[in-house]
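Removed: one protein chain of the complex. Kept in place: all other protein chains.
Presenting chain A:
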Amino acid sequence: MSDAVARIEKLVVQFDRSGTPFRALKGVSLDIAPGEIVALVGESGSGKTVLGNCLLGLVPGGHRTRITGRVEVGGTDMVGGPEKDKRRVRRNELGAVFQDPLTSLDPTMRVGKQVRERGATAQRALDALTECGVPEPGQRIRYWPHQLSGGLRQRVSIAGAITAADPGGVPSLIVADEPTTALDVRVQDQIIKLFARLRDDHGCSILLITHDLGVAAQIADRIVVMSEGEIREHGPTARVLREPQHAYTKKLLESRLDIAGPLPPASVVEAGEPVLTLSEVVKDFPAPHKRGEKRRVLHGVDVRLEAGESLVLVGESGCGKSTLLRIAAGLETPTGGRADVPPAAGRPQLIFQDARSSLTPWLSINSQLSERLAAAGVPRKDRPARVAELLGQVGLDARMAASRPRQLSGGQCQRAAIARALASSPGILLCDEPVSALDATLAAQVVDLLDDLRRSTGVSLLLVTHDLAVAKRIATRIAVMTDGRIVEEGPVEQIFASPAHPYTKQLLEASPSLAAVAS
């Protein structure tokens, strides 16, 4: 394949981690054909971002990094070649889109200038913005990045990626590193479709780096599965999804939470005591930059959580679901309405999205758990045994009690946080996006852990997520939230089988699923 747009041959990248060499890539070879969309799939730490950066000629890690092998884009050497050539290729042949458009756009540069930065004309910038689906581009070019929503920012950064220097020119390769991970489901769906259209209209190749096989399944021609710096498997999308060859791919496919997945085994929940009642909850926050004005984030929300049930609040960012959870936890006071927890139910405990920062960094897991046990009245001599028991309950080795949070992995931190919450023997666990920061395989494990705990200990779950697949796996009841209101509520089977509200339907349609490709 001499006509490949980009070619990577036996690429080895070795970092120096405070003296110890660490190989991020261990001899990776990959060709990208013109007009091809290649999805590079892997979990965090698999080396996929390093690979993307090498294609862009951005050698990570400074002068101590050692690179062997070849990376060519349009025949130019992107790792060993002179900086001048690399710059020319970046300006004319490459486009880059990163995960967080808020940080990848220059906050001091207006949208128009941002898009034109590689030398395109004003008209070209306008066309690119229109093409990327930015509404009213004529006005938006004068906006600053912070004035745009996350989805619009990502569209602007894609517009910047497709406006190469020469007039009308479109780069031959776009490297998109987790371009939709920070976005809501419906926006993610639109951005993915935008990528597909760009390829169809301009014939540019796209390297889509993602952790989500579902996103890959939607547009990729070819899937490349990476782990631990090596390519485990690659092949046409349908083939990889239907007949995975490598054990790692099989594991990824099996562990992935999919909205097409099976419903959890029905659990018998006796319609019993309510453990949490939120009635007509209203919450105002002061509007940013406007003194005296209020912004209403919750418009009279009713939630009734019964003992032993698992209620999942599904909604996109900004719908007020986290605020509702904080009110339930007693961390915020509602502007109007009431939040009632009967004293018998115990204090609701929170599980956070970012598990690591939810653990006090300077205290060992043991002291964080013991502290809760002490507050719950467990006598000192019983605490070590109880700590070990709690850690066992969440699937952590008892030896980890001595560790501090930074010594644990993301998944272990979330397990420790769950153990800590259980130490207060709560009637309710309030979970705020508990798995959205975790890799797919870990996410499934933690969701199952929460489900097991509910079934075995009878603790009630109120879980907030943007991901319908997570909801399907764990919920007995689902409530769909948008704009500070609950628009639909019902048993999990009903929401998936016959969604009533148009918003619920949109969410279901936009959720990436392997079902369409794999079956």
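Here is the rule we use: contacts are C-beta pairs under 8 Å (C-beta built on N, C-alpha and C of every residue); 3 or more make two chains touch, one makes a residue touch a chain; residues count from 1.
Note that contacts and distances are computed from a predicted model.
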Check your understanding: Any idea which of "Ring-1,2-phenylacetyl-CoA epoxidase subunit PaaB", "Cysteine-rich domain-containing protein", "Cytochrome c550" or "ABC transporter permease" UniProt assigns to the chain that's been left out?
Key -> "Cytochrome c550"
Revision key, fill the gap. Missing-chain contact, candidates A:L331, A:A402 or A:A497, resolves to A:L331
Exercise for review: Out of A:R155, A:K283 or A:R420, point to the residue that touches the absent chain in the complete complex.
Suggested key: A:R420
Review point. Which one, A:R347, A:R455 or A:R485, makes contact with the chain that was left out?
Key: A:R347
**Study point:** Sole residue of A:A122, A:A287, A:A375 or A:A497 that reaches the chain not shown, by the stated touch rule
**Key:** A:A375
Check your understanding: For chain A, which residues reach the chain that was dropped from this view?
Key -> 326, 329-331, 347-350, 352, 354, 356-363, 371-372, 375, 417, 420, 424
